[in-house]
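Missing here is one protein chain; the remaining ones are kept as they sit in the complex.
Right after this comes chain A.
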Amino acid sequence: MATVDIREVRKAFGSTQILHGVSVAIEDGQFVVLVGPSGCGKSTLLRMLAGLENITGGEIAIGERVVNNVPPKDRDIAMVFQNYALYPHMTVFQNMAFSMKLAGAPKDVMEREVQKAARILGLEQLLHRFPRQLSGGQRQRVAMGRAIVRNPQVFLFDEPLSNLDAKLRVQMRSEIKELHQRLKVTTVYVTHDQIEAMTMADLIVVMNHGRIEQAGAPLELYDRPANLFVAGFIGSPAMNMLEGHIADGAFHAAGGVRWPLPPGAPTSGEVIYGIRPEHLHLDPGGLPASIQVIEPTGSETQVLLRIGDASLLGAFRERISGAPGSALPVSPDISLVHLFDKKTGQRIP
């Protein structure tokens, strides 16, 4: 177990800059999720942690040791690959025991360690199968088993669940989380699925175009997104964004919107007014928005509304019925409104 310190790390492939100075301090035993859209450099950063890509600039330290020039095998880390990278010519047992075999461990130690990991992951019955005889979920578990027996300082996961179906993904998600609570090994987990990030992480690092947009605890990112990108990325369904301006102590936008401002708001200027669907509520005195689509999910009702030429999604606890085109009066929950500067995209108060 160890801390991981990423300081101003840069990466360029040839003349293309991929990472532009990324810094994250990871505490011992923390579960960190790197999340961001495809191509933002998550895998690249993870591979640099593993030592599979060299570091163009900056420093990475695992524990106290700067590992910039330490080869992968001496970094004491284990990685679970997106395609699992199981050795096809080895049985599950041999796959899991491979690192110990290379280290020259005695047979009984190998047997004991593999059995222990297999028990944790429910692989006891499969130890003599070859990878091609396993289902996707089982392969995923073998890949994790191979990492566990190493007993590493840091676990790295690169989108380990993206090849599984939705149900298995939810199940493996909680298994990984449980495993982490049990082993308490520092973990860096890459995903582009924000739900995975929200449910698993102690610390979420949101990346975009090779930069960190915001790092923080899941609810911190949900409650106080630092900019438009994070606001739109975290939370499902995504936050509504209305363009408009501030005047007379209220927010004005097309379609007759005149909404109150959160405390600490500026007194004028062009802004974007963000409100999450679940923070709109029915209010007889509110703005009459016109209903476009109603989607009841049982526990809540999602309604797509139209105000002026902007669309607005609302998620309500109440059951709602109404013909498309009819009016539904709604108001935002003022304490949960987010304001962003229209030019810079940064959060205002």
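Quick note on the criterion: a contact is a pair of C-beta atoms (placed from the backbone, for glycine too) under 8 Å apart; a residue touches a chain by one contact, two chains touch by 3 or more; residues count from 1.
We take it that contacts and distances are computed from a predicted model.
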Self-check item: Protein name (UniProt record) of the chain left out of view, among "Sugar ABC transporter permease", "N-methylglutamate synthase subunit C", "L-lactate dehydrogenase complex protein LldF" or "Electron transfer flavoprotein subunit alpha/FixB family protein"
Solution: "Sugar ABC transporter permease"
Quiz prompt | Of A:129, A:177 or A:281, the one touching the omitted chain in the full complex | solution = A:129
Practice problem: May I ask which residue of A:29, A:72 or A:262 touches the chain that does not appear here? | Solution: A:72
Quiz item: Which of A:14, A:88 or A:285 touches the chain that is not shown?
Solution: A:88
Quiz item: Given the contact definition stated above, which residue among A:150, A:173 or A:338 touches the chain not shown here?
Solution: A:150
Self-check item: Positions on chain A where the hidden chain makes contact
Solution: 50-52, 71-73, 77-79, 81, 83, 85, 87-90, 98-99, 102-103, 128-133, 146, 150
